[in-house]
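Shown here: the complex without one of its protein chains, the others still in place.
Going by the order they are written in, the chains are A and B; count residues from 1 in each one.
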Amino acid sequence: MSIEQVDRLVDVAALERLRQSIIEKRNPFQLRLRICNGTGCLASGADEVTAAFEAELTRRGLSAEINLVKSGCHGFCEKGPLVVVEPQETFYQRVKPEHVPAIVAATLDGKIVEELLYVDPATGERILHEQEVPFYRGQTRLVFGSNGTIDPTQIEDYIAIGGYSALAKALTQMSTAEIIDEVKRSGLRGRGGGGFPTGVKWESCRRADGDIKYVVCNADEGDPGAYMDRSLLEGTPHAVLEGMIIGAHAIGAHEGYIYVRNEYPLAVSNARRAIEQAMAYGLLGKDILGSGFDFKVSINRGGGAFVCGESSALMASLEGQVGEPRAKYVHTVEKGLWDRPTCLNNVETWANVPLIINRGADWYNQIGTEKSKGTKIFSLVGKVNNTGLVEVPMGIPLRDIIFDIGGGILDGKKFKAVQTGGPSGGFIPESLLHLPVDFDRLTEAGSMMGSGAMIVMDEGTCMVNMAKFFIDFLEEESCGKCVPCREGIDRMGEVLERITTGKGRMEDLELLEALADTLRLGSLCALGSTAANPVLTSLRYFRDEYIAHVVDKKCPAGECQALIQYSIISEKCTGCMVCVRECPSHAVTGKRREPAVIDLAVCSKCGVCYDVCRFDAVKRA
Amino acid sequence: MKSVTVWVDGNTSVEVIEPKDSRAVHLTVDGKLIRTTPGKSLLEAVWNRPGIGNIPALCYHPIVQSYGACRLCTVEVEEQGRTRFVASCLYPAKEGLVVRTDTDRVRQLRKGVLELLLARCPEVKVIQDLAIEYGIEKPRFALGVQDCILCGLCVRTCRENIGRSAISLVNRGIFREVAAPFYAYELGDGCVGCGDCVYVCPTGALKLGPDGKPVLPKVHIPRPAAEGLLR
Partner (left out) sequence: MAAEMDSEKVQGILERHSERVNAIIDGYEGRKDLMISLLQDVQAEFNYVPRDAMVQISQRLDVPLSQVFSIATFFKAFNLTPRGRHLITVCDGTACHVRGGLRLIDKLDRDLGLTPGGTTEDGRFTLETVRCLGACALGPLMVIDGKYHGQMSSNKLDRTLRSYT
């Protein structure tokens, strides 16, 4: 991890000279292979693919001719590992080590490995370039754009694409008031969930009394299903740092923290390396770019607690204490970390800042809706064809994200609901898919933008069971300090357990609503006050499903184990015996070429038979 | 200089001539104007003033810092035309604030919280009494067997007043409990046996043991992960 000795950039001109020299050294016709090394692709084997490329290039003695770039996440994680060949921009997907020699050979000959191209499921055509893939075509990649093109461990890569020019501008051409004004006029709102206007927060923090102030980057992305912050910090750590330096300068802070989940090791190491490199160039530390402004950043690893996404809990944890929230009747911008004015923004928010400073508020606030400006990165996951990270302009209808970019529902099933905002958000039914992504419109529907998880559910998903999933999650994550949250969520779980096991009563639905009120009005922090949203939205839009569980003792989606039974459809069963062999409880019996039979007295309802049957001969009802 | 009528308690009002440089804060609690010093919370402002406001509180005690855990002291405040619910033990008294401590909505919220507390601790007298006051006959949940409501008063007084931190709140969520390090059943050297924790406990969950040291509340929930701590 040692950094080569580099010259400190003494002023803005030195930064520009460095940028020119990096660009001049690069040949635009250079063959480059960009291999996605984001966590998603690594999980699909990108490290083996990278090693295979290295070996192949060494074997052919081509290491100098072809550059290998281990880039950050490209977003289309479903199809990983992803490889892009430059300068042609050929886009290969699901690449395996055995494909490597063919890719290298084809690249040298100016040819294409046809079978690794993406096939558009709608037209059946092979697609050559990344941006022509429907998943990317509908996106506007402003913040996330450079994620897949640069090597996040090389600050020079970031500088080559204009990195730190916003910082240079902010330090030399703008007053701190102008910076804050620019951010205010841009309309940027916090991307971590609350949607609070960023510029207003900065201004309050600047005005707060105190000589020592802090800026903090919230990278404790605990929202299950959301991973855009991780990908940004992994893939473009310098954009996050640049945003923080600009913010600190505007507010008057000289110390910053990045609070990041320990479950994100790659994000931790890339961010750490980015800090070291920025220090070496004098973009962090004393007298940044000769401006006289000092700022240092350290990384603090979280201990795995969803509640630490809440600002006061996060700050308690930064102080080395239990991550317990406190009442925020005095805001953290006035009394935050160690009771000093603290400005906390999330990763994506910080990463938006350089863009706004460089291109101006007037350009930025043309994107989006009246009150939600710019773009938002969503993680589109669940029962959708094209899973991955998606950056879209605010205001785009949910339907476009799920069906155009996401390519619709897996296995041709029917859409049922999309969950936005994680455990604090809610379910949005098909009848509201026209809703634009906009802070206020999603809140009106009973959900919220949240940090940007978008979990798609199909007809096979039971909404009561999903509501219970979120309540179970929050029960584990509640800090336990205040009574409504600690006891109320636990009791909601008790009631939902009754309903999903067929012991529910109609009064239980009212009881859930009463508990929701206690949680919303009585809880100490946002974890508790929003905890009931998944339950409330499922009750609001899918009440029939609750009634089916309570009155008919049936789970229409076939998910609640206590309310379903498995049986074999004799006409469809071929007697292949797979289910007989696989059943862990030995409840399925039968002979070859004769229909199998399930003994319901022995059946543990694990669903293995249903999963393994290739003839749709197992019925779940 | 101006003269104002302020209430000392529920039955007594006095005329006060306010000097120009007075830093006193005036707020209206259930229609009665009261005068308090800056920095006090709403609950502290009405503490020891019988007849002003109806605010139950279990996790509050004047000898330690407010914590805001039980939420029973929730009241409605009106500020710049906006009404909201706040925990009165933490909300700072501000000039001109209008506070309502006993509205239907406030009572409804306290009733909800009390039902949860009663379900957790059905045998605790102070909770039973409050439940009756708020019209709860029987909780609609499975009944627990706890005495401790996790108000943290014992932990706070041990840390803030005695300076020992012999006990702390451990685990999180529904598994939270008051414990000594490593769940030691006998409080070791950390405890000086002052009995302060027993004195502040609102539910009687902490009792003085034969050795003069407190017996920690019995917890009847399984402890996650930490059972059988090894070296």
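Here, a contact is a pair of C-beta atoms (placed from the backbone, for glycine too) under 8 Å apart; a residue touches a chain by one contact, two chains touch by 3 or more.
Please read all numbers here as calculations on a predicted model, not as lab measurements.
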item: Interface partners of the hidden chain - shown chains only, full complex considered; value: A, B
item: Contact residue for the chain not shown (choose from A:K70, A:H99 or A:K383); value: A:K383
item: Options A:A305, A:A361, A:I405 or A:L536, residue touching the unrepresented chain; value: A:A305
item: Of A:S165, A:S424 or A:T461, the residue in touch with the unshown chain; value: A:T461
item: Residues in chain A touching the chain absent from view; value: 39-40, 42-44, 77-78, 80, 221-227, 230-231, 262-265, 300-306, 317-324, 379, 381-383, 387-388, 419, 422, 453, 455, 457, 461, 466, 469-470, 473, 476-477, 479, 582, 584, 606-608, 611
item: Interface with the undisplayed chain - residues on chain B; value: 159, 164-172, 179-182, 190, 224-231
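Here, only the chains that are shown with their structure count from here on.
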item: Whole-Å gap separating chain A and chain B, where each centre is the average of the chain's CA atoms; value: 39
item: Footprint of chain A on chain B - complex, ascending; value: 67-71, 74, 85-87, 90-92, 105, 108-109, 112-113, 116-117, 119-120, 140-142, 149-150, 152, 169, 171-176
item: Complex contacts: residues of chain A adjacent to chain B; value: 305, 307, 322, 326-327, 329-330, 475-484, 486-491, 494-495, 507, 511, 514-515, 517-518, 521-524
